Every structure is written in structure tokens, then in C-alpha cells.
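Heads up, one of the protein chains got dropped from this complex, but the rest are sitting where they should.
Going by the order they are written in, the chains are A and B; count residues from 1 in each one.
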Amino acid sequence: MNELAVPLNHLLFLSGLLFSIGMLGVMIRRNIIFILMSIEVMLNACALAFVGAGAHWGQPDGQVMYVMILSIAAAEVAVGLGLVLQIQRRFKTLDMDQANRMRG
Amino acid sequence: MTDYIWLIPILPLISSITLMLGSAYLGRSVIATLGVGSVGLAAVLTGALAYNFLHAPEPIHVVYWTWMQVGQFDPSIAFYFDGLTLVMMSVITGVGFLIHLFSSEFMEHDNSYARYFAYLNMFVAAMLILVLADNLLLMYLGWEGVGTCSYLLVGFWYQHSANGRAARKAFIVTRIGDTAMAIGLLVLFTELGTLNIQDLVAAAQAKWQVGDVIPLLICVLLLAGAAGKSAQLPLHTWLPDAMAGPTPVSALIHAATMVTAGVYLIARTHGLFLLSPDAMTVVAVVGLLTSLVAAFTALAQHDIKRILAYSTISQIGYMFLALGVGAWTAGVFHLMTHAFFKALLFLGSGAIIHCLHHEHDIFKMGGLRSRMPVTFWSFLIGSAALAALPLTSGFFSKDLILLQAYQQANIGPLLWVGGLGGALLTAIYSFRLVFIVFFGHANTSPDREIGWRMAIPLILLCALSLIGGYFSLPVEKVFPIDDNQHPDQWVELVSISIPIFGVFLAYLLFLGRQLDPGFLIESASGRWLKQFWYSGWKIDRLYDLALVNPYYWIATIARNEPVDKFYQSIVITNQTLNAALSKMQTGRMRGYIVSMVIGLIGFLGLSLFFVAGAV
Partner (left out) sequence: MLETTIFYISAAVALAATILAMTRTNAIHALIYLIVSLLAIAVIFFVVGAPFAAALEVVIYAGAIMVLFVFVIMMLNLGEEGDARERKWLEPSIWIGPATLSVVLLIELIFLIGSVEGQVSQGVVSAKMVGISLFGPYVLAVELASMLLLAGMVGAFHLGRRLLEKRA
């Protein structure tokens, strides 16, 4: 696979694009399920940047960081989805703009 | 044999703490037993100590532990016991016990019975520490302790704001003297490197010549402290107001013991005062002026307790006069006899007030002689002793003071004449009191005669007031020998006859009415003079104008000071910002995310700017 001729910055551009799209999703969606999905996209974009950089240097550290991000994502999704169920039960909606009891 | 000396101050202290903690659980009889018993036990121990000491008159010095150690400064918790201490302790525990016993009946119906005895016991403990201390710092502890107890007890009936005001006045005015005394202690330590009284006097006598400036300064500062505590000019104004407290308290604290602490202080440090004849002259003049001013004031008062308060000031003035002319023994002797007869008079007045439903005005009393015989006789004996009629205790001590004042080197005869004037006035006002209260026709009737717990202290104090003059004080090793040449015969004769003349005058004026001073009192200047004396020579008014009002004025300005405005502006800014920021907490998650993104963009933009700058 030595013949792969992709400049590192293209991979990072892809990562940045995915990150921006994910962030856009977090900002525009009101449904908490979609917000969580968008967060997954953002995490994944970061993971892509780590793995790409690790590949560039030929070091395993990038993939180690990927494993860490994976575990964070797993924990976050577990707790996040638990919260989704609670929100649905209490507010009878998934609209985050409705769940604004913590305003100052 | 004297191992138990520490028990004497500790016993009342323990009782006081027990009463404070257990006030809610203890019954009245237990409270009274504890409060009176602890002081009684201390009195018995003091008696045992006195017995030992009179057989083997050696000073006892007991060091318990080092209180604190700061560089060269290491005062210890240590007691020094000699003849002077013995006299003071006997007065404190003996008279104190009688007054506690009296109180147990006097305060019987008060709701704060335990609180009363807790304060009173704490006072006794503090006063004992004051007289037992071997160094001036420990003495200062007791000094402030008795001041605190005095404050608490003057304001004992705190439900009336006037009492609270009197308590604050007592505390603040004495504080002025205490501050001067504290400065005096600091100067002493800086100069001599110790506060131990015995070492200090020795070191001072080695270091300075008679007439040096620094001893004068120190003595004047100590005198200021003593004047504050002992209610001498110009710091005497608190004592008449301090009569707001219960009458037994006035007897114990504001007549017999605490107010004589100043006398004790000067007597204890007489070695310093001997180095400064000028300071001693100041002491004598202050004492004489105080005794005259207070005597004139007492002559115009209506309130039985205020008359006694001014007479106390006047009598302590005599003690200061004695100290000032170097008659140490006479001063301390008068301290002791005064404690007997003034406690007697105060307790007598307490009995009258108790039986007349808190009536204080002497002109509303009258004719009590047959209704309250015990009180009448005790009051008569007390007044006789106060007026220094021959063969009473006051006669011996006051006579001694006047004779020694006459022999003072510079202005002796002048002091003697002044003292005689004071003695005359004393005789007049004390018998004015007796004649008005106990003779004449009855204006009110007492509903009862006093019970045994009030009668026994009165009778015992009567005995002491009569025979107290025959005691000889065991202080010949403490003070330098008085070179007691006998003055001319006529001096002694005049000194004896003046009080008798005073009593006779009082009889003519107030009882027999042979002498009617009406035309004097009714004239314009006479009325003004009466008003002037009644108000205590307008000294309170003077202080209000010179000190209190300007202070209030400054305080009013300082309340709105600009610096405060600055700090308030910080508060207002914070509150405004807080309100604005809390508006941003909309509770909408997307709003938060958008603000986070804006922040992210901002920081990235900054780093971009710096990277571009670097490139």
C-alpha cells in the first residue's frame, strides 16, 4: 500500500468538513436524537484526524487516541440515550427547546 | 502548707462556669448554695492562709507555668502573696461572702438568679487573680476581667435601655484609663525588660535616679489606669451611672473591691512612684480634688444610691491622697475600713430599696427608724464610720491620712485643709441621709423587715465597721516605714473635732431645723449652685460637648464616606453584570452551543492571526 499518494492535508480537510457538518447538525436540529448523532459525527471527524496523523508519522499513538475516543463515544451514547428516554418520559417531547427549565 | 493558694481564685471560677452551663437545670437553692458556698469556702481558705501568714510572715511566691513566651518576654501564671495581698484577699473574700449571702435573699425573685451568681462569682475570681498576680500582665488579665464583670452586672437588667447605656459608659470610660495603663506596661517592658512586679521595682530603682523623666511618665500612665478603674477625676463619671446595677453589686464592685483596684495598683508599684515625687504630688492633688468635687455633688443628690456612689468616689479620693503623700499603710487601711462601712451602707440602702419596692428618692422615704430597726442601726453605724466619728473604723484611717497629709513636704498644710473640708462635707451629707431617711415623718411604709440572710451580713459588717479600726495591717514589710512624728496637738484636735462639728451642722440643718438655709437655697445663685452640684459639676455635659458629640458628628460623616461609595460601586457593577449574564441563561441548549461555536471561531481566528503573523 505504499503507492497511496494522498496529501495529508486532504485527509485533514475531509476531517474538518465532517466536523463542520456535524457541528451544523448540533446547531440546527431540535430533536435530541439528531443532536446526539451529530455529536457522533463530530467525534468521528476528530478520530479521523488522529488516525490520519498517526499514519503520516507511522506511529501507533494515533490509533491509541482513536481507541480512547471510541470509549468516550460509547460512554457518552450510553448516558445520552438514557437521558433521551428520561426526557421523553418527563416532557413527552424530544424538543430540546422545550426542556429549558434550567434558565437563569 | 500553702499549696492550696490556687484554690482560692479557682473555686469561684468553677462555680461561675458551672452556673453558666447549668443555669437551666439547677434549682434556686442549689444556685444559691453554689454561688455563696464557693466564695465562703474561698473566704475560709483565705482565713487559713492569713493564720499561717501571721505566724510566719514570709512572702509566698508560687510559679505555676509559663503563660506565653515571645522572645525575652515570658510572663508566667504565678501568684505572689504578701501582707498587702492578704489584706486585699480578706476584703474580697470576706466582704464578698457577706454580700453574696445578702444577694441570695435580695435577688430571690429575679428570673436570672443563676446568671447573677455566675457573674458575681466570676468577678470574685478575676479580682483575686488581680491581687494575687506576680506580674503586671496577669494583673492586667484580672483587671480587664473585673471590668468585664462590672459591665455585665451594671447592665444586668438589660431590659431597660438606660441600664445598657450605663453599662457601656462604665466600660468605655474605664477603657480610656486601661489604654493608658497598657501603654504604661509597654513602656515599662521596653525600659526594664520584665513585668514581674518585684523584679521590676528593683530594676527601676537600680536604673533611675529620683526625679527622672521616664518614671514620671510611667507613673502618670499607671495613674491614668488607676483613675479610670477607681473613678477619680477626670474619669469618675461612670461610677454614679453604674448604680443601675443591682444594689449588692454596687456594694461589692462599685464600693468595696473593684474600684479600689487603682489604689491597689499604686500601692503595689509604690517603688516606682517613690522615684517620682512629682507623680506622687499629682496623685495627691487628683485625690484631694476628686474627694472635694464628689463631696459637694453628694450634698445635692436625691437618689440614695447616687449619694453613696459620690461618697465612694470621695472616699477613694482620700485613699489617693494618702498614696500621694506616701502614707501607703494609711491608704490601704482606709481601703479596708471603707470596704467595711461602704459595703454596709450599700447593703443597708439595698435593704431599704428592697422593702420599699425599688424606691430610690430619699425625700419619699422618712421615718423608717422604728419600722426597720436593723437597717437603721446598721445605717447609723455605717454613716458614723463614713463621717469618721471617733472610735469608729473610719475615724482611725481618715485621721491617719489627714495627719500624714499635714506632714507632706511641699503643700502639706494645704492638702490637710482640703482634706478637712472634705471630712466636714462627708459628715454633713452622710448624716443628711440618715436624718432624712430614718427620722421625720413617714412618707411610705415598708411592707416587711429584712430576712436573716440580709440581716446577718448587715450585723457582721456593723461589727467590722466598729472594730475595723483596731486591726493592724501586716504590711510593715511591704511598705517603707512611715516616719510618723507626732504633729502638734492642735492639728490632731482639729482633725477629730471637724466631723463632729459636721454632724452637728447636719442635725441643725436637716433634723432640728434650727438653722434654715432657705434664703440661701432660694436665691438665684444658690439655686444655680444646687443645680450645678446636682448635675455633678456639669462634667457629663462637658464630656458630651467636648468628646461625645464631635464623635457622633464624625461618625455621621464617615457613614457616607466616599471610599464606601467606591466599594458600593463594585457591588452595583457586579449585580448589574450578574443580572445581564443570568439573562443569557435561557435554558435553550442550542443557544449555548451557538455561543460555544462563536467562542471557538474566535479563538481559532486568534491562533490563525498569530500563525499568519509568524509566517
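The definition used in the following text is that a residue touches a chain if its C-beta (ideal position, glycine included) is under 8 Å from a C-beta of that chain, and two chains touch if they have at least 3 such contacts.
Remember, predicted model here, so these are calculated numbers, not experimental data.
Peer 1: Which chains here touch the chain that is missing from view?
Peer 2: Spelled out, the missing chain touches these shown chains: A, B.
Peer 1: At which residues does chain A meet the chain that is not included here?
Peer 2: That gives, for chain A, the contact residues 1-14, 16-25, 27-31, 33-34, 36-38, 40-41, 44, 47-48, 51-52, 54-64, 66-68, 70-79, 81-86, 88-89, 94.
Peer 1: Please output the residues of chain B touching the missing chain, sorted low to high.
Peer 2: Listed in rising order, the touching residues are 594, 597-598, 600-601, 604-605, 607-608, 611, 615.
Definition applied: only the chains that are shown with their structure count from here on.
Peer 1: For chain A, which residues count as touching chain B in their complex?
Peer 2: The contact residues of chain A facing chain B are 23, 26-28, 30, 35, 96-97, 99-104.
Peer 1: Can you list the chain B residues touching chain A in their complex?
Peer 2: 581-590, 593-594, 597
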